[in-house]
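Have a look at this one.
Shown here: the complex without one of its protein chains, the others still in place.
== subunit A ==
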Amino acid sequence: MSLLLEARFLNKRFSNVDALDNVSLTVNRREILAIVGESGSGKSTLLATLAGLSPADSGHVLYRDAEGLHDIAAMDEMRLRRLQRTRWGYIHQNARSALRLDVTAGGNIGERLMMNGARDYGEIRETAARWLDEVEIGRERIDDLPMHFSGGMLQRLQIAATLVTNPELIFMDEPTTGLDVSVQARILDLIRTLVHRLHVAAIIVTHDLGVARLLADRTVVMQGGAIVEQGLTDQVLDDPHHPYTQLLVSSVLPS
């Protein structure tokens, strides 16, 4: 297991709230890490900070590539942008705000390729078609506008549009929240299959312990901006030590 991303003592305050309170964590290559906690516990802030979208007040986010460890706060903007759109990916909770609804499905998938310098229409289109098959939308929908897609299809499209550059790390912010239960199950299944097959590492923010159990190798539990417990997912969920984790686990409705 080699280290891919490391956070050291991240702190961030929003006026009088500690959004991040001395948060440290690591993500290894090909590992799936879940960040769980209730609303307002700082998990989305943590994800945005790790992904370089919003800076921390103090602390470091270090990313490891072939050349060594890089502090993302010290990278110039062009380099960070390139990293974010080639080796990283970010899947938003709301696919509608992440996609261009007035651009065809193929165009949405191709955007990341074109951002990275692809200039051959035929190749871009073929890659987009392949990815539409991959996420089970089907290549025949390549020229359809996402505004006519259902919520589940939009999320599939966003996944395709993110994975098209073969990233090594993806950030997911509540990827299945807001979808109905049967669709959730299929999206989770798709994420699990793709992530394992493509050897992508992933950080998933979720309030749904079921998602963590299904996907994650390791889980961290956040409360009030701090990590209160972390470990292997099964360990954390089956034998929670911290009272807050015990409360979370016991409040899951029996299925």
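Rule of thumb we're sticking to: a contact is a pair of C-beta atoms (placed from the backbone, for glycine too) under 8 Å apart; a residue touches a chain by one contact, two chains touch by 3 or more; residues count from 1.
Just so we're on the same page, contacts and distances are computed from a predicted model.
Think of the chain that is not pictured: of "2Fe-2S iron-sulfur cluster binding domain-containing protein", "Alpha-D-ribose 1-methylphosphonate 5-phosphate C-P lyase", "Urease accessory protein UreD" or "Nucleoside ABC transporter membrane protein", UniProt labels it "Alpha-D-ribose 1-methylphosphonate 5-phosphate C-P lyase".
One of A:116, A:150, A:166 or A:193 touches the chain omitted from the figure, and that residue is A:116. Residue A:104 is the one among A:11, A:104, A:177 or A:235 that touches the chain not shown. Residue-level contact of subunit A with the missing chain is found at 77-78, 81, 100, 103-104, 106-107, 110-111, 114-117, 119-125, 143.
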